[in-house]
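A short write-up of the structure that comes next.
Note that one protein chain is taken out, while the other chains of the complex remain in position.
Each chain gets a letter, A and B, in the order it is written, and its residues are counted from 1.
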Amino acid sequence: MFLQSLRKPDWVSFPSKYKGVIKINVIAEVFPDLMRGLGVTVSVLIASAFFGYLMAFIAGLCRLSNNIVLRKFTGFYIEVFRGTSLIVQLFWLYYAVPMLFGIELGSNWWIGVIAIALNYGAYMSEIVRGSILAVAKGQTEAATALNMSSFQRMRLIILPQAVRMMLPEFGNYLIQMLKATSLVYLIGLNDIFYYGNILRSNDLSMAPTVYLLVLLFYFILALPLIFLVRKAESISKKGVAS
Amino acid sequence: MNWSWETFFDALPLVASGLGITIGLTIASYLFALIFGFVWVFLRRIPFKPISWTVTWIMEFIRSTPPLVQLFFIYFAWPVVPYVGMTLDPFTSAVLGLGLHFSTYIGEVYRSGIEGVDKGQWEASTALNYSLYDKWTKIILPQAVPPTIPMLGNYLIILFKEVPLASTIGVVGILHMAQSYGSQYWAYLEPLTIVGILFLILSYPSAILISKLEKRMNRRFDKKAALSSTQKGTVV
Partner (left out) sequence: MTEPIVEFKDIHKSFGDVKVLKGIDLNIKPAEKIAVIGPSGSGKTTIIRMLMTLEVPTSGDIIVDGVNLWKMEKNGKMVKANEKHLREVRGDIGMVFQHFNLFPHMTILENCMTAPIHVKKEDKEEARERSIQMLEKVGLGDKLDNYPNQLSGGQKQRVAMARALVMRPKIMLFDEVTSALDPELVGEVLEVIRDIAKEGEMAMVLVTHEMDFALDVADKVLFLDEGVIAEEGTASEVIEHSKNERLQSFLHRFRS
């Protein structure tokens, strides 16, 4: 619908000086090409979000464990991954790990997913930890008074409340992860950005149109997430602390 | 394990020689973002709905799309845009790209600082008949700025970690150096590890410093949760 309105004749016959900025008729050509990368972008996003959240919970809970070794080790993981850049980690996994251990990590798709998941897992583990600590102390005490085990307290009382607090930040990080997926182009995955770059290298004059369209793709993917965050914010305001 | 200390020390001087560019780019884009952040705040405060609304969405657009693509846009596409376009060297492109991307975050920080100033303070300064200039410089900003300092510091660290993105358009910082060493001698492990270590050495102590600063600020201004929520992660 959007594209059709753009293809109206009066749009196309803009004064020629505008034509170079965004080549309207080029959009129709470029669009299907970029679509071919959509699957990779979205699948990398979904997988790294899944493993990233998983990692966040594992690391966040380990940080709260009574076992000091586990706590220190997890702390080390978190600081290393938060202290260096995603792009460095990605290259490290891609170039250095095979050299270090003489093993291949499997497909590049997996390398991208692992890098993003480990990086964002480290950041988000702090949210998990913070939210769990933020659940009122009285909640644990009430659960203890009902003779719940420490596992039951966590599962039935603490986590359901903590997760609500995590939602908005988790949503924000989902948008960050979407942006991060563009890096997988650098390790040879054929995502949206990859196809954009192919088009650009074929014909440099198309570059503005192509990159704007690529950005638009990402933005359209981000839009539902932006609204999701707003929704999550309103949910998390409800249902915590009595 | 194929770790070689020889390679490590061979690569170290080369990789470290990129540090100047990496830090220079961090500072330049940060300054750009600090200044441009004000532009966003100013534009958003224009009391004409269509403008403030459009500005809000432009900010949202820049913030929620990948800075890597934005860098490519500025570096590859900008030169071929007729009339306004011009060819920019990689460093300048990166300053504009990263600076612009981060300015949208910085703008939000400024806004939260300004909105954090108690409403009564505005009313008081109006009641005392301050001029617009005095109102801002004597009443609002002195209160709005200090609580934002830790957040701004945080974004400096985050930006620092985004800077290696610029190696993709040919800015020869530490990552670029490591890559060129790698491709030359087919040894990526050690140079990339050096890059990681350099980042860690520089960013970890700064992060600790910032969180100390933040704690002290929070004690002084008694605004705990509200502002520390920007212990945010990355921006890529």
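One rule holds in what follows: contacts are C-beta pairs under 8 Å (C-beta built on N, C-alpha and C of every residue); 3 or more make two chains touch, one makes a residue touch a chain.
Predicted model only: the values in this text are computed from it and were never measured.
Within the complete assembly, A:Gln161 is the residue of A:Ser125, A:Gln161 or A:Thr209 that touches the hidden chain.
Considering the whole complex, the residue from A:Ser65, A:Ser107, A:Ser149 or A:Asn202 that touches the absent chain is A:Ser149.
Of A:Gly138, A:Gly188 or A:Pro224, it is A:Gly138 that touches the chain left out of the display. Within chain A, the residues in touch with the undisplayed chain are 136, 138-139, 141-150, 152, 156-157, 160-161, 164, 238-242.
Criterion: only the chains that are shown with their structure count from here on.
Contact residues of chain A toward chain B in the complex are 17, 20-21, 79-80, 82-89, 91-92, 95-96, 99-102, 119-120, 123-124, 126, 172-173, 175-176, 178-183, 185-186, 193, 196-197, 200, 204-205, 207-208, 210-212, 214-215, 218-219, 222, 225-226. Residues 1-3, 60-61, 64-70, 72-73, 76-78, 80-83, 161-165, 167-168, 175, 179, 182, 187-189, 192-193, 195-196, 199-200, 203-204, 207, 231-236 of chain B are the ones touching chain A in the complex.
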